[in-house]
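In this view, the complex is presented without one of its protein chains, the others remaining in place.
Chain IDs A, B and C follow the sequence of writing; residue 1 opens each chain.
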Amino acid sequence: MSQTNSATRDRSLVRGAAEAVALIRPGATLMVGGFGLVGAPLTVIEALCESPDARDLTVISNNLGEPGRGLGRLLLEGRVRKAIGSYFTSNPDVVRAHAEGRLEIDLLPQGTLAESIRAGGAGIGGFYTKTGLGTLLGEGCEERVIRGERYLFRESLHADVALVRARVADELGNLVYSKTARNFNPDMATAADLVIAEVDEIVPVGALDPEAIVTPHLFVDHLVLSTTARGAGK
Amino acid sequence: MSQTNSATRDRSLVRGAAEAVALIRPGATLMVGGFGLVGAPLTVIEALCESPDARDLTVISNNLGEPGRGLGRLLLEGRVRKAIGSYFTSNPDVVRAHAEGRLEIDLLPQGTLAESIRAGGAGIGGFYTKTGLGTLLGEGCEERVIRGERYLFRESLHADVALVRARVADELGNLVYSKTARNFNPDMATAADLVIAEVDEIVPVGALDPEAIVTPHLFVDHLVLSTTARGAGK
Amino acid sequence: MSDVQNRIAARVVPHIPPGAVVNLGIGIPTLVADHLPDADAVFLQTENGLLGVGPTPAPEDVDPDLVHAGKQPVTARPGASYFASSASFGMIRGGHVGIAVLGALQIDAQGRIANWALPGKPVLGVGGAMDLLVGAKRVIVATTHTAKDGSAKIVAECTFPLTALRPVDVVVTEAATFTVENGELVLVDLADGVTLDWVREHTAAPFRTALRNPARHEESIDHA
Partner (left out) sequence: MSDVQNRIAARVVPHIPPGAVVNLGIGIPTLVADHLPDADAVFLQTENGLLGVGPTPAPEDVDPDLVHAGKQPVTARPGASYFASSASFGMIRGGHVGIAVLGALQIDAQGRIANWALPGKPVLGVGGAMDLLVGAKRVIVATTHTAKDGSAKIVAECTFPLTALRPVDVVVTEAATFTVENGELVLVDLADGVTLDWVREHTAAPFRTALRNPARHEESIDHA
């Protein structure tokens, strides 16, 4: 890696996966990117499964991985107390853990989940959406009529730590993603106190097109080089 | 231009500026991109100044251009009934028109303006922000405590027509912008029933990097080739 | 996928105009892509962050980072774009997706649907169904006319949890097509070989009949 910037000279963002996840305390709320295993930070999640302090976690993620893979493994390791997401039925382990009272679940429509995260990152306390109105998932939500149409209130979401997956970072922490592996990652990178980004490659400052950077570096605290091949979980 | 797609074969999005603005009816609400004249769709605005139906307009834009230039000219032509934006003091014509009762003004903090537009485009009825709390601009806004902190409610904004400025479009209408001329344009492109994009260049479908497209084509109805040099207003 | 499912998908196609931006739900709706006569003229959006979904790749061309909302490998067409989940659902909720084609477990007499949860079972998955139903300009349901046990899916009132209060616009089955007009179901088309009696017998909701091409059904035979 070239050393073109005094900030990177002073302080590289690159961490080993174990070192990065050691920052996660018991009881933490995590956001974890990915749509199933696509775009999930699998190397960081593997390290999390080995970290003694990673327990009693609340995980905000669209799914809880697949059986024994990604967040699915974290669940089997008994580290997840509560999951907030939109689609858990694809992992039978989640269904079982919930049925046995080992896992609390908060189910949100996928768009509401994404918007709540985006709002949390953008300093928005809550918002009104039509999604979920008149359904089981809208029960207990405050309703409001805006310009003659009914909406539901939703609070924004924020996390202690976000674990995201990008394709390339520069040494400052600017991120670009890969195709549909982008999904929740850029939103989550804005909505946590600490952001750990797993990437395939780290390039010198200036190598990324400033018009095409999706996550500006101010959101990113640590970079972890991925040792998990993309699609390894498929 | 190449013709690689049957949608573009069937129906080019390219319009003359006069033809495009002829779609704007008296009393319409317009969103107009730009930060001052930077990133403002000046060719389209010029055509608007010549369009007899463009009158009694509500204009949502950060500013109203500069004296006699951009939206500043539209104001002098007597076409603007109301302006919604964040910073009008830089154009003395606006201050005068307001003082003389010829122009209604709705002032919003710049971040609230941007968020209201983004919300309008994303099907969000309204949202809570801390900005403006306890100030003149927060008067009359509903207050709500979320997680122990005070927020103000703001309704989203939507327009009949958005006039935006991009650097390049492909023939489908995908847009990329130029540096800080991006500003409000991508948000506004999502928040109107009809979107007219002024661009410097139209390239064949497939010529833009799918990872770097800022405004996907489903937001864009018409393309107008700019005849105004960038910075012409400076 | 079965022959019936493909027939349903094919029957959806005439409801999709050229140039439409379409989101296809999981299951039968996904099959619609294979039946579009000029796939190039329709823009498929998938809520996990892609506008311009192309055909399924050959096994050797699979990119693990390129999937649709059903998590199956896809390709991207020229002119495609990728975006984050919040932007994708902004498009959907904001009314920028022209047509959503969704599956359904039940459809009620007003055209409201249930397609995400079963009664009495834990509610552990919803995905993008509610957002699509609330946000798409038009919603087409693509479903078998009856459930696996032969019971009607089109019912007076849904006993399964509703997906939204918003009624769909069109219901397409292998046997019939209904539109939803002023809060009621209108039978507008029968599939070849399907009689009005068959539809009456297998539909548990009231509907009005206004066949667009009644002559075609004068000599129709019973549904196999």
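Here is the rule we go by: a residue touches a chain if its C-beta (ideal position, glycine included) is under 8 Å from a C-beta of that chain, and two chains touch if they have at least 3 such contacts.
Bear in mind the structure is a predicted one, so any value in this text is a computation, not a measurement.
Across the whole complex, the hidden chain's contacts among the shown chains comprise A, B. The missing chain, though absent from the display, is touched by one residue of B:C49, B:L76, B:L133 or B:L225; that residue is B:L133. Listed residues B:R15, B:R73 or B:R182: the one in touch with the omitted chain is B:R182.
Within the complete assembly, B:T112 is the residue of B:T29, B:T43, B:T112 or B:S226 that touches the hidden chain.
Screening B:R55, B:R81 or B:H98 for touch with the missing chain picks out B:H98. Although one chain is not displayed, its contacts with chain B can still be listed: residues 35-36, 38-39, 62, 86-90, 94-95, 98-99, 105, 107-115, 117-118, 129-137, 167, 177-187, 214, 230-231, 234. Contact between chain A and the unshown chain involves residues 4-7, 10-11, 118, 120-124, 170-172, 174, 190-191, 205-206, 208, 210-211, 213, 216-219.
Heads up, the rule we're going with is that only the chains that are shown with their structure count from here on.
No other pair of chains shares as many C-beta contacts as A-C. The distance from the centre of chain A to the centre of chain B, each centre being the mean of the chain's C-alpha atoms, comes to 32 Å. Chain centres here are Cα averages; for chain B and chain C they lie 35 Å apart.
Looking at chain C, residues 76, 82-83, 86, 89-90, 92-93, 134-135 sit in touch with two or more other chains.
Among the residues of chain B, those in touch with two or more other chains are 122-124, 210-211.
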